[in-house]
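One protein chain omitted, others in place.
So that you can tell them apart, the chains are marked A, B and C in the order they are listed, and the count of residues begins at 1 in each.
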Amino acid sequence: MSSESITSFTPVFASIVSLLAVLPIALLGKKPNLREGATFVAAFIKFGLVLSMLPAILAGKTIEYTIWEIVPNLEIAFRVDGLGMLFGLVASSLWIVTSLYSIGYMRGLKEHSQTRFFSFFAVSLSATIGVAFAANLFTLYLFYEMLSLATYPLVTHHQDKEARIGGRTYLTYLLSTSIGFVLPAMIFVYVKTGSSMDFSSDGFLNGHIGATEALILLLLFTFGFAKSGLMPFHSWLPGAMVAPTPVSALLHAVAVVKVGVFCILRVYTGVFGTDFLQSLDLGVVVAWIAAFTIVVSSLIALSQDNLKRRLAFSTVGQLSYIILGAALLSDRAVTGSMTHIAMHAVGKITLFMCAGAVFVATGKKYISQMDGLGKKMPITFAAFSIGALSVIGLPPAGGLISKFYLVTGAMDAGQSALLVIFLISTILNAAYLLPIGYRAFFPKDPKLAAEPFSWKNTQEASWQCITPLSVTAVLAVILFIKPQLLLQLAGLMVGGNG
Amino acid sequence: MIEQAPALILLVPFFVSIFVALLGNRFQGICFPLSVLSLIGSVAASVTTLGRVINEGTIRYRLGGWEPPMGIEFRIDALNALVAVAVSGVGLLAAIYSKRAVLAETPDKVSQYYTLFLLLITGLLGMVITGDAFNLYVLLEVSALTSYALIAMGPKRATLAAYKYVIIGTIGASFYLLGVGYLYIKTGSLNMFDIHEQLIARDIFDSPAILVAFIVITVGVWIKMAFFPLHAWLPNSYAYAPTTSSAILGPLMTKVMIYVMIRLTFTVFGSDFAFIQLDWSDIIVWMSVVAILAGSISALAQTDLRKMLSFLIIAEVGYMVGGVWLADDMGLVGSIYHIIADAFMTLCVFLFAGIIFVKTGKRDITALDGLFTKMPLTMVGLLVGAFSLIGIPPTAGFFSKWYLIQGGVASGHWEYVIALLISSLINAVLFFRIIEIAYFGVKPAEGHGHHDSDTHESGPNEASFSMLFPLLATAAALLVIGLYNQDIVAIISSFVSQFNFGVIGI
Amino acid sequence: MEIFEAISAKFNFWIYIIIMMIGLYAMIAKNNLIKKLIGMSIFQTAIILFYVSIGVKDGASIPILYHDQVHPEHHDESHGDHSAHSPSTDGHDSHAAEDRYLPELVVDGNDFANPLPHVLMLTAIVVGVSTLGVGLAVTQKVYREYGSIEESEILEMIKSGK
Partner (left out) sequence: MSAVSDFPDWGDPNSPANSYRLSQHYVTETIHETSVPNMVTAVLADYRGYDTMFETVVIFTAGIAIIGILRRFGNDDKDAAKPTLYTKKPDLIIDTTCRLMIPIIQLFALYVIAHGHHSPGGGFQGGVIFGASFILLAVSRDLQAAQKWVPEKRILNLAGIGVLIYAGFGLGSLLLGQNFLDYAILHKIMPATPIEARSHSMLGVEIGVAFTVTAIMFSIYSNLASNGSMKEGL
């Protein structure tokens, strides 16, 4: 597909700009305002860089840059295409809002070690963009590991017992799967093909391996990128919810988990090639695993009282939508899953930020405590509702678009049985998300219900918290109205398969 | 002087060691600077030599000016030039580290300590660059005697460990000597290359004596390198020795022995004999699998930091032995690369353990409480070493695993690949346990208002520069070795490509 | 009979093997640290015997030239003849015929035993002595630290002490 490619340093710079920002952030540790200033500058530069590449990508070109060959035939290289662009845009734009939000959150709670927090946050973003723009499996793996490690201090930020356990689970799952599954799979691919493992639009494994090997590799890759939260390697994600909310919001709703599914998408489309997988009929296996994950995680989510944990399980389910879409291998389904990356990101980050805002303002973590809070925090809960709608896939939020594509894609692929799954899970989504907003505004307790609403009584968190979540809520709506950009980017990837 | 660089590699530390012995008692202060200077010289000489080897091919240096089978020669090709650089480099870093550690641990025997230290490095370097099988034995004993002493100079428990090491080490060296005797009896030569030529000329590869020689030499070398069932001497010796001793022995002793194994297997016996005629690679790879797993699992059971690291060495030895015996280009490349990489990795973690021991006087991993706050830079050093041992890119350890696994995949030894991965995971568990303790031990003070008190300001208590510098330099070296692995592998390949294996890698 | 001949013709090797096994046994099985060291010494000596026996040739003498051979008459002329050349050559090419000491002397290889094993063993003996010395020193320090040189007692002490 990529008939034209431009060599440019921009993708590299886009990735490392936040890495470079670590230096000023660490040095300005004593001056919080300047430090956060540095974060913002980096975030905007990053977003600008990503944005600057957009026209070229939309014109059907790719941007490439090779840093150096590190192992024979294998180089650290960057390449920006539609999928990478889509993901890069999502991650870098949401970094800006999250930065603002983290300032509000961290200062609101007077957290310790904020310098460390912001530094590693920047590193994580670097790794995320690195994954998005990786040109080959090796570079992808490199940044994938970097992300796992850089987020560890963020997850365990509180440094208490709970954080220790959560962090331990986090690393155990992520490292053991990546070293245990992805690394050998990758080396196997390397040995078998002897190639540079560059992603190409129709895969490069075709013709190199047989069906059994392909199945094993597929499973190794699918489970190996455990960041995608596919069951049974999902339990790190709820565990990681011990992290401060901005971390959960950006990393565990957007960056980290999306990196997982992004990697899987990349491997399916770029390494195996959809045609190859289709010819072997392997997608079905993964599709059913994903379907299983969707249903089970939704059921678990229902039973959670801790808001963040509920959201985490919701994320597990939603991620599996993306994998499911990819595994269906039909054009529409793949488009759907790509757009779902963005849609879910925007929706879920809103939800997480709301959860964080509630915690900052009231110190409440549990859903059962939130009855009637809507009156105290109307903006927050309004945003929450929009986010919830988006995640469920109801108008007027963007989630509908991607779900639509997924469902039609499933039909295209002839997997009508999976339609039932979509149906069930949507109901379940609604069941675990809608009541929260509903009860916040319309509490059961008549005493709370009777309380009159007045703007004066509101108890919102600081403006740094509220602004970002409003922005993302609005964004979710905008994406519903104008999803063209995303679809176009996704189309770039799918179109090539013809 | 460039002509003489091969000899200078080891002569510089050798001469200085004698001066240290002569003058050190009177002027204790000169021991450290002299040692460091001499090792700088040695590094310079070995780098020069490596440069020459890359440009000109194998260098032959005839000692005493005699023609090789009569006299002894240094025969330096890509393999030993590279290993020599690594050995002298590690020696230098350990020497810098030693400044405080020696004063703290063996205050009354500084000059003896440095004499032995330099002689040890001399012995190791000599083993690496020599081309004579018997000379290798002599230098083996030089390094062995020094290491016995360097270990025995430690505290109470080290003495017994050293005793065990004396006994087992002597058995190993004697086996080697015996094997050389067998070879000599059959070929009449002691020069490694000449032995090989004689073996071909006389066509006695299927003679039982050669077979026995091979077995005896291999077993002897295995004992010396602590290959799994023969490893009993290692953990206690390294765990209780003075920290500088373990910082130099841990990385180098076993690695040099691996080099010796590669050298003897390939240069003396030849790959055809070892891999095609004997066809033992399956068995030995399985043994190495057992070694890797046993080493890793035993490491899990340790709470003593250095003991844990010692068991890791055993696992790493398994990596390398297995890698060599995969009978695959890539496996051999991986093993040789791992010699270099692992020398620095092990140095890195042992330096860390040393710093902790000297600073806190504790050897347990619980001594690491809250170390991220107290010694952030030290922890950075450890992190790089740990990541390398786990195999996280772009550290050197990742790439050595990369090549080794590639060799395993290409030669179809899946059990080896799996063992390697399991061991990586166990390493991950081990080091994250340490990191966890260091990270969680002391919670930094909560921020107050807008003036966040920062972790880095709450009283870091770093190790002194002379300890920190080598640690960080090693960490940097690990990254450099990792990032420039392509170039290193190119050098190694020029050695490996002499041997054509059945399976052709990439 | 063949077996017997095989044994008798190579008795040196059998002897060394037996001695070596004795040494190895002592090193492994003995409880007393000093006895272990003695075993080690026996073990090394066996190898030394092995080497030296390689060098034996039937009917050969010790590898030292006879006095008459070296000094057939007083070596004035050979000496003077020699120094005339030396400054011109770089002293490296010692194989050049005119640069040889006593060029007319012909030594028969079969007259003298092989010197090389002797040289090697001189080294090995020295190494053995050194190892033994260090081994004894370590043992002494073990005794100083633990007050015993019985391995089992020491291990007991470590177990109970820690």
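Note that a residue touches a chain if its C-beta (ideal position, glycine included) is under 8 Å from a C-beta of that chain, and two chains touch if they have at least 3 such contacts.
Owing to the predicted nature of the structure, the values given are computational and were not obtained by experimental measurement.
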Contact list for the unshown chain, restricted to visible chains: B, C
Hidden partner chain, touching residue among B:Phe32, B:Tyr113 or B:Tyr165: B:Tyr113
Absent-chain contact - pick from B:Val83, B:Ala101, B:Leu145 or B:Met192: B:Leu145
Contacts of subunit C with the absent chain, listed as residue ranges: 6, 9-14, 17, 53-60, 62-65, 67, 69-70, 82-83, 85-86, 89, 91-92, 94-95, 99-103, 105-112, 114-119, 122-123, 126-127, 129-131, 133-134, 136-138, 140-141, 144
Contact set of subunit B toward the excluded chain (per top definition): 4, 7, 11, 14-15, 18-19, 21-22, 25, 61-66, 69-72, 106, 108-109, 112-113, 115-116, 119, 122-123, 126, 132, 134-135, 138-139, 141-142, 145-146, 148-150, 152-153, 159, 162, 182, 184-190, 194, 198, 202, 207-209, 211-213
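By definition in this document, only the chains that are shown with their structure count from here on.
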Arrangement of touching chains [line / ring / star / complete / other]: line
Maximum inter-chain contact count - chain pair: A-B
Intercentroid distance (Cα basis), subunit B paired with subunit A, Å: 43
CA centroid of subunit A to CA centroid of subunit C, Å: 72
Distance between the centres, which are taken as Cα means, of subunit C and subunit B, whole angstrom: 30
Touch list for subunit C against partner subunit B, complex: 20, 24, 27, 33, 36-37, 40, 43-44, 47, 50-51, 54, 92, 94-95, 116-117, 120, 123-124, 127, 130-131, 134-135, 137-139, 141-142, 145-146, 154, 158
Footprint of subunit A on subunit B - complex, ascending: 387, 390-394, 399, 401-403, 405-406, 409-410, 417, 421-422, 424-425, 428-429, 432, 436, 439-440, 443-450, 452-457, 483, 485-486, 489, 505-506
Touching residues (chain side subunit B, partner subunit C) in the complex: 65, 67, 134, 137-138, 141, 144-145, 148-149, 152, 156-157, 159-160, 162-163, 166-167, 170-171, 174, 177-178, 181, 184-185, 190
